[in-house]
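Remarks on the structure that follows.
One protein chain is absent from this view; the other protein chains keep their places.
The first chain written gets the first letter, and so on, giving A and B; residue counts start at 1 in each chain.
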Amino acid sequence: MQNPGTGTRQGGSLAVSCEDLSFSYPGSGRPALSGVSFTLSKGEYVGVVGPNGGGKSTLVRLLNGLLRPDSGRVCVSGHDPATEPFEVRKHLGILFQNPDNGLVAPFVEDDVAFGLENLGVPRPQMGEKVAGAIRAVGLEGYERREPHTLSGGEKQRVALAGLLAVEPEILVLDEPTSMLDAAGRMEVLERFEALRAEKTVLHVTHHLEELMNADRILVLNGGELVADESPQRLLSDAGLLWANRLVLPVVPRLALELGLPATLGTPEDLAEAIFARAR
Amino acid sequence: MTSLGQFYPVASPVHDLDPRAKILATAVLVVGLFLVDSTAGLLFVAAALAALVALSRIPARAFLRLLRPVLLIVALTATFQVLFSQEGATVFEWGFLEVHTGGLRLGFFLALRILLLVGVAGLLTATTAPVALTDGIEDLLSPLKRMRFPAHEVAMMMTIALRFIPTLGDEAEKIKGAQAARGADFSEGGPMRRARSLIPVLVPLTVGAFRRADELAEAMESRGYRGGDGRTRYRELRFRARDALALAFTVLVLLVGVLL
Partner (left out) sequence: MRLELKDVRHVYGAGTPFEVEALRGVSLSVEQGEVLGIVGGTGSGKSTLVQHMNLLLAPSSGKVLVDGVDARSVKKSGLRRRVGLVFQFPESALFAPTVEEDVAFAPQRLGLDEEQVRERVGESLRALGAEDLAGRSPFALSGGEKRRVAIAGVLAMGPEVLVLDEPTAGLDPATREELLALIRNLRTAGISVVLVSHDLDEVAEVADRVCALHRGRVRAVGTPAEVFYGEPAQAPATVRVVSLLRESSPGIGAPVRFDETLAALRSLG
C-alpha cells in the first residue's frame, strides 16, 4: 500500500470507517475485497477508482448492508450495516449506475416519495420533503412525468432526488454517470458539486476528470486498497495510473507531457498556463 | 396513441373519484352485466356508460379506439352465433349456411355485452392513474391481510409491473431492431417458424429483465424498503359522499338493466 492516508483531512468526526474488510462471493476462489481499511471524515468528498472487478461495487454494497463482510467491520454514523442495515440506510444513500433500474414508481413524485414511505414518514410531512428534493435537483414541473419518458440525466436526477428526500448525511455515488451522454453527465455532476457543502460523499467512477476537486482518491485493485492519495499526486503518478488501468483525461495528459501540473483540469486552465510560460 | 388499459390524463369528475369507488363500481358492473339478459337492458347500460364517458372528458374517438383490440374477438363471437343458431325465421340461405333472426339477435347481444365489459374496464383504467389503481386495490384487499393474504406485496408487484412495462416494451423494440440488423426476419414463414424467430428476441429480453429485477431489488432495499409493515403512503385515498353516490348510481343502472 502506497502512502496510506495521505491527504486525510485532520479533525472532524468520522462519517464512515472500515476496518480490515474482507469479502468473497460464494463459490469464488478469489476474495473480492481483502483487508480494506479507510475512514471518511464528515464533509469529505472522496473518490474511488480502479479497474472492473477491483472491488469497487463490493465495497459499496458492504457500506449499507446489501452484503456482509466475512471479516472486518464497517461503521456508518455509529451503526454497523451488517447488524442494523435499516438504521444505516437512513444515514447513507446510494446512487446506482443505471437509473432505469432503480426507479420504482410510475411517476416521478411517487418515486421520490418511495424512501419516505418506507421510513413511515407521516403523510403531512411528505409533500414538502418531496417538493424540496425535486427542487434540489432542478426538476420542478416533472412531478407527473413517467420515468421512461425522461432522458438518462433526468432519470439519474430523479433517483438522486429520491435519496435526498430522506436527508442522509452520506451519499455513495456508484458510477452514476457511466450510462449517461455528455450532456447528462454534466447535468448530474453539477448537482454533486452543489451537494458538497452539506454531505459526505464517496464517489465511485471510471472518470478521473470527475474527481479533480476531490479531497482524496482511493484506488482499489484486485480487492485491495492500493492507494489513498490526493488528486494532485495520483494524477502525476504515471506508474500508479498505468498499473491500475486508469487513463488520464486529455487536458491533464497534455499538461503532463508539456511539463505542467496534471491538475490543470480545463482547457482554459491549460491554455493560460501555456500562455504564461511562453511569455 | 391510447390503447387498452392506458391512462388518459385529463381533469374530470370521473378522474376525481376515489379509485376504490371506481374499482368497486367496475367489479359490480362486470359481474352484473352477466345478469342482464335483454338487449334493451344492455342498451340502457350502454347509454349510461356513454354518459360517463362524456362526463370523463375523454374524446369519444379516443375511447372507441380502446375497443379496437377486442373487435376481432367480438366479430368472431358474433359470427359464430349468427351461423350456428337455428332459432327464429330464416333470413337467408347460401349452401349449407343458414342465417336465422334468433342468431342475429344473439350475435348482436353477445357482441354488445363483450364491448360493454371492455368499455367499463377501459373507463376505469383510462380515468385512474396506475398508482391510484394499485393503491385502491391494496386498500380493498387489506381486510384479507388478516388471512395472511399479501395485499401490500400484490399491490407493489402491480406498481412495479406498471412502471416497467413501457421500459421492457422499448427494450423489446431495440432488440428486435438489433436482430433484424443481423438478418433476422420476423414476418417470414408459418406460425412455427415465426415463433422460433422470436427466440433471439425473447432470450435477451428475459435475461435483461432478470438483471433489471436484481438491480431494482438492490435499489429498493437500499432505500429502506422492508415490506408493507410500518409503511406510510404518499397518495391519500379519501372516500367522500360523491364516491358513495357514484357507487349507488352504478348499482341503480345495473338494476334497471336487469329489470328491462
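Following the convention adopted for this analysis, contacts are C-beta pairs under 8 Å (C-beta built on N, C-alpha and C of every residue); 3 or more make two chains touch, one makes a residue touch a chain.
This is a predicted model, so every value here is computed, not measured.
Although one chain is not drawn, the whole complex shows that of B:G102, B:P166, B:P204 or B:G228 it is B:P204 that touches it.
Only one of B:T26, B:T159 or B:Q179 touches the chain withheld from this view, namely B:Q179. Counting the whole complex, the residues of chain A in touch with the unshown chain are 51-53, 151, 178-179, 181-184, 206-207, 245-247, 249-251, 253-254, 257-258, 267-268, 270-272, 274-275, 278. The chain not shown here touches chain B at positions 1, 171, 174-175, 177-185, 199-201, 203-204, 207-208.
Simple rule for what comes next: only the chains that are shown with their structure count from here on.
Centre-to-centre, using mean CA coordinates, chain A is 43 Å away from chain B. Within the complex, the chain A residues that touch chain B are 61, 64, 66, 85-86, 89-90, 93-94, 96, 98, 100-107, 109-110, 113-123, 126, 130, 144, 146-148, 159, 162-163, 166. Interface of chain B with chain A (complex): residues 9, 129-131, 159-160, 162-163, 166-167, 170, 211-212, 215-216, 218-226, 230-236.
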